[in-house]
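Quick one: this structure, given as structure tokens, is what I'll be asking you about.
Removed from the display is one protein chain of the complex; every other protein chain stays in position.
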Amino acid sequence: MIVRLLLFAVARDIVGCNSLEIELPGVPNIGAVRAELVRSHPRLAPLEKYLMFSVNARYAGDDQLVRADDEIACLPPASGG
Amino acid sequence: MIVRLLLFAVARDIVGCNSLEIELPGVPNIGAVRAELVRSHPRLAPLEKYLMFSVNARYAGDDQLVRADDEIACLPPASGG
Amino acid sequence: MVELTLEPIRPADVLTRVHSTSAGAEVLFVGTAREFTGGRRTALLHYECYEKMAIVRLQELEAEARQRWNLIGCEIVHRFGTLQPGEASVAIAVSSPHRQEAFQAAQWLIDTLKEVVPIWKQEQWSDGSSQWVHPGMPPT
Partner (left out) sequence: MVELTLEPIRPADVLTRVHSTSAGAEVLFVGTAREFTGGRRTALLHYECYEKMAIVRLQELEAEARQRWNLIGCEIVHRFGTLQPGEASVAIAVSSPHRQEAFQAAQWLIDTLKEVVPIWKQEQWSDGSSQWVHPGMPPT
């Protein structure tokens, strides 16, 4: 399955683009998206544990399953305000 | 000694004027001013323990001595803000 | 800066006076005259002050707030005279590098102002009666 992943802030700068398409086997969960993102972009490894993810604009844990049409985003720690 | 006493809010309404001249024997303190004020205006008696006093724009306790040229004021509980 | 005024307070102007590029946070508190209190309608509010003493006490509040917190700007404006419901009776603005200090200072300033600054409010109810507000004191 191919999932599209939005990237923000330092994660976007490191990867070098606003969004990525990631191919994953079976019915992937967010943990698999995270692992594949870091595997394909090793410079994200030191940040991995700080990165949060969302599915369809809601924070999502590693166990959450994703579908092909979900909007998935990788969110570094927020600094608004 | 004659001292001049400024009155505010409900105390002014009860006494019926903005300021009073009060005659006191010897070297009076604020306690004597308070007592004479209530003696001459008995309708203030139920409020007596809530009335604060100032001398020259500073809160003053009953022990504080007053001089003839001091500006003394009787201050009901504040409700600004 | 502190100010007692008979003129309407413009809260936006009070806020502007604490603006600084050194500040990261500005907090503005505005106290307004409520129209309804426990179901009774207020027609007008009258504020009286012992002006000479009130100014001194307000200046002391500003000085103490500046000692306790790292403030850049600190402005307190209190109105007196007759107010319509909805008008501002007091505006307090502070600015600080960090927001916690600004919030704490603003809240301490209004809490303490209400206790120690010789200003008094009289409710003038829509039924024509009026009443001085003296917290803690039995009604007369």
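Going in written order, the chains are labelled A, B and C, and every chain counts its residues from 1.
Note that a contact is a pair of C-beta atoms (placed from the backbone, for glycine too) under 8 Å apart; a residue touches a chain by one contact, two chains touch by 3 or more.
Nothing here was measured: the structure is a model prediction, and the numbers come from that model.
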Shown chains touched by the chain that is not drawn here: A, C
Of C:Arg17, C:Lys52, C:Arg66 or C:Arg99, the one touching the omitted chain in the full complex: C:Arg99
Touch list for chain A against the chain that is not drawn: 6, 8-10, 13-14, 43, 46-47, 50, 54, 57-59, 71, 73, 75-81
Contact set of chain C toward the excluded chain (per top definition): 11-12, 15, 19-36, 85-86, 97, 99, 102-103, 106-107, 110
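Simple rule for what comes next: only the chains that are shown with their structure count from here on.
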Far-end chain from chain C, centres as C-alpha averages: A
Centroid distance [mean C-alpha coordinates] between chain C and chain A, Å: 49
Where chain B and chain C are represented by their mean Cα positions, the distance between them in whole Å: 26
Multi-partner residues of chain B (each touching 2 or more other chains): none
Residues of chain C whose C-beta touches two or more other chains: none
